Structure formats: structure tokens, C-alpha cells
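Below are the C-alpha cells for one structure; questions will follow.
Every protein chain except one is present and positioned as in the full complex.
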Amino acid sequence: MTALLGSIIEVARFVAVIFFAIALLEAYLYVHFHLYDRRWFLPACVLAAAAAGLGAARLWAPDRFFELGLAAAMVETALAFGFIRLRGRYALAYMMLAPAILGLTLLIIYPLCFEVYLSFHDLKLTTIMQWSRTGALPFVGIKHFVKVFTSSPLSEVSFWQLFLRTIWWTFINVFFHVTGGFALALLLNHKIKLKGIYRTFLIIPWAMPQVVAVLAMRGEFHSQYGFINITIQRAIDWLPLLGKAGLHPIQWLTQHPFLTCSVINIWLGIPFMMVVILGGLQYGASAFQQFRMITLPLIKPVLAPAVTLGTVWTFNNINVIYLVTGQAGGTEDADIMVSALYKASFSFYRYSYSAAFAIVIFFILFAFAMAWLKWTRGTESVYERD
Amino acid sequence: MASVSLRKITKRYKDTEVLHDVSLDIADREFMILVGPSGCGKSTLLRMIAGLEECTEGEIVIDGAIVNHLPPREREIAMVFQDYALYPHMTVEQNMSFGLRLRKLPKSQIDARVKDAANILQIQPLLKRKPSQLSGGQRQRVAIGRAIVRKPKVFLFDEPLSNLDAKLREEMRIEIAKLHQRLQTTIIYVTHDQVEAMTLGSRMAVVNGGRIQQMGPPEEVFCRPANRFVAGFIGSPTMNFVRGAFSDIGEGPRFKDDVMSVDLPPLVDGELRKALLDGKPRPAVLGVRPDDVYVMQTEPKDAALATVEVVELLGHRKNLHLKAGKGKLLATVDASFAGAPGDRVSIAFNPGRLHLFDEATQERIALEARTAPRQGAQPTA
Partner (left out) sequence: MNETDARAVYQKALKAHRFRERAALAAVHVGLVFYVLLSVYPLLRIFSVSLRPGDRIISTDLSLIPAGASFLSYMKVLHETNFLFWLWNSLIITCATSAIGVSLAAAAAYAFSRFRFPGHKTGLTLLLGNEMIPAAMLLLPLFLMIMKLGLINTYLGMIIAYSVTSLPFSIWILKGYYDTIPKSLEEAALVDGTTRFGAFIRIILPLSTPALAIAFLFNFTQAWNEYLVARVVLTDARMYTWTLGLFELQGQYLTQWGMFAAASILVTIPVLGVFLYSSKWLISGLTLGGVKG
């Protein structure tokens, strides 16, 4: 009981600290937005920042005393000119944005920069203690980037295998998500009884906690006690001819892990597409010609962003593959780039190597995204309709 | 209770200028109407007075103080919006007391004021309801109530009646007129409906293209429109315009187009009279309100000829759509007039109510007011 109370207090204190930090930030912005036209504004800002920098240096990094003070003063000068240029306009807008921007900067932009730093230095299990004591790491140049293309991120599978497998994975998954979602949406689009109930049941794979859904599905692929093999075994028992014809229980998880993961992920992703497509459909289009002439143009505006989003999600999907194959001694035959990245980082502890690998993946995704955007003529037509 | 002055107001959005150098003085307790077609800048003007838009140049003065840099809440104004803008999550009472609660007035005083306003507007039974449970007219009353409980220096109305149906609009128009008599405050009222403009205001400013075209009491704007735009915008049905030319060689001005020639009252402007002595006709537009077109079924030899095209019965009046030469004319005559489509008729204009506009500048050319006996329009010689 006291443990529970303690945890509540701990978290509440943390949230309070966050809100206090936000209040400080807002006070800083308020002063800058409202006093920008005073004559003493610029010198005061620079002096205050320098003092803050020196103070911080005294507390945390006495060996960098003047550097920190100077850096703070310079950053503040640049910012202060920005405030003077804005002339107090949009004060509220920026003040309301500031906490979110701060959060995104600290937790997305800074980590990305840190990742770039890591990729050119050498952090692994043997250097991690040194790093956490001194904060310094040996510089190794592009060694890790070279390694990404020449050695395996795990133990066997090569980068190019992963690359091709990722594309294949993304393609078949999205393809079946859309076709499956389409088929179900067209079925549901009839004027039928129990429509609401069907719809509710059909989105259950999406609504379930993904961990439960994946683990449950994995259970069904178990070689002995999974539904599929039980069914196969019973079919053989019932009609031995089938067994002679070559049907036999299959080691899904070890021999066909990629197929297993794909089936599970397709099963998981169909309901989302179904819902999106259903949202864009209307009654009355069922014949093929109508389908091509009316239905497709009708749902294109909802389908295009959903497919974009779905592609990115699938490309970045670690959950399914890791939950199915992630345990010790698991296979590498189903891994795509991101899941290999995750395993390389946290099962093999190759930090710097993983950072370089991550940056390569990011650029691959970026290139695909640019090509895709060019092909669909930019985000504007889809997103900017206000 | 306060006066409002706009001094040389200009408003620019990026590179389009929507208001050009507008100046306007509104006296204490005046009911000022800003009227004009949609997109003319009248609402922008009102929103600038309210403080909802910044002015690019110029000054806004309320009660002697420049308020350009004050936010709306410090300007002591109240505003009634076109879509009423009632807060959907509050009851009528909370809506009305919102501004007072923000100003931390004592509860007893808030209640008294809300009750008072509710009495004036007859919405006491609605106080506990939410806006979604009210009809359009009731919402309108609540919106007005929310404004009057505040006892502001100036009331601003932004097309308050345009979302109501015709009958309700008429009722509310009268209510607002009564309200002004009762409250005796300065009201600035924006509308695109010239009937509201004519009936409600003690003065009106006709706005078009970001400029004030004319300002004055309704009867003056109606009787002596400053230019062709005002003449065409104010008055219903719309004024007839005949394009032609006029000349004056000393025997009084005369207007001519291809089918008729009309004798006009003397020109006011002496300079112009002198200049006209050269005998050259000046291109101009003659304006006649449909009420001032007289139609006779008899066909005297010297009268201008027209053909009746369509007859619309309005009740006690009739609209006759006439064709005279190439031009068209609308005449509003007594319902007893027995013309039928195809009839040939002669027409005459009320000479005391003729309006002459310069073809190039569109400005009014002043004619002496005259109540001479009616005079037929002559066929062009």
C-alpha cells in the first residue's frame, strides 16, 4: 500500500516539476514578447544569459566555465533579435506552442542529433562505462557506416537481404491490408441486417491490445498446440490419404517465420483499412463498372493518406516480428530492417553500429517518401484542404 | 454613452487594401448605420472598432481616447454577431452574465441586471435553457441581452438580422428601434439590407469598395444620392438609369437619349452652366425612381413612347416593366392601372425627383429642387 502511495507521489512530483519548467519557459517568453521595445532589452538579455550560463557551469561543469557562459550569451543574442523582429506579434501563439516544441526538441530532435554523434563514435558494451563516467567517446569516422553495408546487423542476415525483405514485407502487407479492407468494406456496404454487430466484431483485431493479439496469434501457429497444426493433424487422421499426398503439420515459427509474421500482421491491419474505406463509401455501388467509375474516385481522398500512413507503419513495424521471433535463439529469417535494428541495439548491444544503421534506414525511408510524395503530387492536395 | 471617431483608417491584408482612408464621426447616442454590399469593408470597419482587427493606419477614438492598442475587453463596447455567437455550453443566464462575472461584479447586481435585460427582451422563461433549445429569434434576443447587461459605451451590431426569416426580421427591427429609444446609447449597426438602413438609423454611411460613398440622414441619402452607386443601392425597387447626354444653351438643361428628351430643373453649379453654353452635349446618366415614373395609357402625340412588357401585381401597387427604345424602365403605378403586356403607353417623370449623374465620374450633378407641374418626356426630335 505504501509502495502504491509512494509511486503516486513520485509521479505527481515529476509532473509538477514538468509544469514548473513549463511555467519558467512561459515566463521567459512573456518577458521577451512584452519588453522587446525597451532600450535596455538587448544588453539585459545578453547579460542575464551570460550569468545563467556561468551559474550553470559552476554547478555542473566547472571546467567549461567561460565556454558555457559565452555560448549562452550568444544563443540568447540570436533569440533576442528574433523577438525584436517579431515585435510582440503572435506572442500567444508561440507561448502556447512552446511546451510542445520544447518536448519535441528534447525527446525527438536532440536524440536524433545524438544518434548522428553516436554513429561517428564508438559506443559499445566495452566503452559504455567510460562514456557514462566522462561523457567522451573515441571518434571512429565512417567505420560504422561501412560496416552497415558489409557485415550483418545480427549474425547471419546481410543488409541487402534485409533491405529487399523490408520492401517485400511492406508491399505484401499493404497490398493485403487494402484488398482485404476493401473486400470487407464492400460486403459491409450492403443494406443488411446486423451490420453494426458485424462491424464491431470485424474491428476486434485492431481494438485488442496488440501484444495480446500477436501473442494469441503466435499461439495458433504453435507446431503442436496451435489451431492450424491441430486442424491439419485431424484432417490427416480423418483422411490418411491427405497425409500420403504430402500434407503434414508444419513448424511455422521456425521454418516459415516470415509467412507467419505476414499473416499475423495482415490480420491485424485489415480492420483499419476497412474502417477508412467504409468511411469513404456510400450505398449503391457494387457492380464492377460502378466500382471503377464511382467507388474508386469516391474513396481515393480517404484511401491515399491511409495508404501512405499504412505504408510507413508497416515499414516501421517492429512489434509483430519481435513478438513472434524475438526470444533468445529466435530466427532471423523474418527480420526486416527496423526489427534487425532493434535487435542489434538491445539484444546485441552494438550501439554505435545501430546508430549508423538507423541513419541509413532513415535515409532510405526518406528517399521512398520523397518519391512517393512526388508521385502523388505532394501533401497539399491531401492534407491542406482548410 | 460615448462618441466614436474614425480618423483616416486604412486596412491592408498583405497586398490588398480593403479600406482606403476612411473617416467617420459618430455622435453620442447616435444610431449609425453602415450599409453596403457584401465585401465592401463595412464589417471590417466594425470589427476594427471592436478591436477584433488591427488597423493598418489611422486612429480609432472612443469617448475621446485613442483605442487603437487596446484589446476588445478594455474598449467598453458590446457586440451582437451575425451568427449570434452564443456560448453553446452555457445556459441563457450564464451567457448573459458571462461578461459581468468576468468583471467580478457582486452577484446581486449581476442577477438584477440579467433580470432587467430579460424583462426588456421578454426572455425570462428562457433563462435556464441552452442556446441549442432556442429558436432563431430567441437566440437573437439573448445575443442582444448579453450586450445590454454590460451597459457598454457603444453597441456594435454586425448584420444581426440577416439569419432571420422575413417576418421575424421585421419584428426584431422594431424591437431594436425601441431599444435605442429606451437605452439612448450610441449604436453602430452594419447591414447590407437597405430597408434596415432606411428605417433604423438616425444617420447612415453607404460603403462600397472600401470607401464611404455618402453619409447623412436616410432621407437625404434617399433624396439626394451622392453618386450613381448610392442611387442604385438605396431604394427599392432600384432606381432606373437612362444613359444619354445633356446640354443647356441658356433655356434650361435638357437630357436626351435615343428615344426621349427630358427637360430638367436648372443646374445648381454656375460654372457648369457657363461651360455648357458652348452647346456641346455632355454624356450623363439620368436616374428616376420607379415611383417617379408616370405612365399614361392615352397616347398624346408628343409623349415618349414605351411598350409594356411585364406587369407584376404587388397588392396596392403594380410594377410595370417597360421597354423604351433600347432601354428598359421600371414603373411602379397604382394597382388600378389597366395596362396589359403589349400596350403602348406614354411616360413622364416627376421633374422634382430627377437625378443626374456625370457619366465619367458617376458623381451627382446637382439640380435645383423644384416642384414644377409634371412634364411629359418628349420624343427625341
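Quick notes
Here the chain labels run A and B in written order, and each chain numbers its own residues starting at 1.
Everything below uses one rule, namely that a residue touches a chain if its C-beta (ideal position, glycine included) is under 8 Å from a C-beta of that chain, and two chains touch if they have at least 3 such contacts.
On a predicted model such as this, the values are computed, not experimentally measured, just so you know.
The chain that is not drawn here is touched, among residues A:Pro43, A:Gly219, A:Pro240 or A:Pro297, by A:Gly219. Touching the missing chain, out of A:Tyr94, A:Phe163 or A:Phe348, is residue A:Tyr94.
Interface residues of subunit A facing the missing partner chain: 4, 7-8, 10-11, 14-15, 18, 86, 89-90, 92-94, 96-97, 99-101, 103-104, 107-108, 110-112, 114-115, 118, 123, 132, 183-184, 187-188, 190, 192, 198, 200-205, 207-213, 215-220, 224-225, 227, 230, 233, 267, 271, 275-276, 279, 301-302, 305-306, 309, 312, 315-316, 318-319, 322-323, 327, 338-339, 341-342, 345-346, 351, 354-355, 358-359, 361-362, 365-366, 369, 379, 382-386. Seen from subunit B, the chain kept out of the figure touches residues 47, 50-52, 71-73, 77-79, 81-83, 85-89, 98-99, 102-103, 146, 150.
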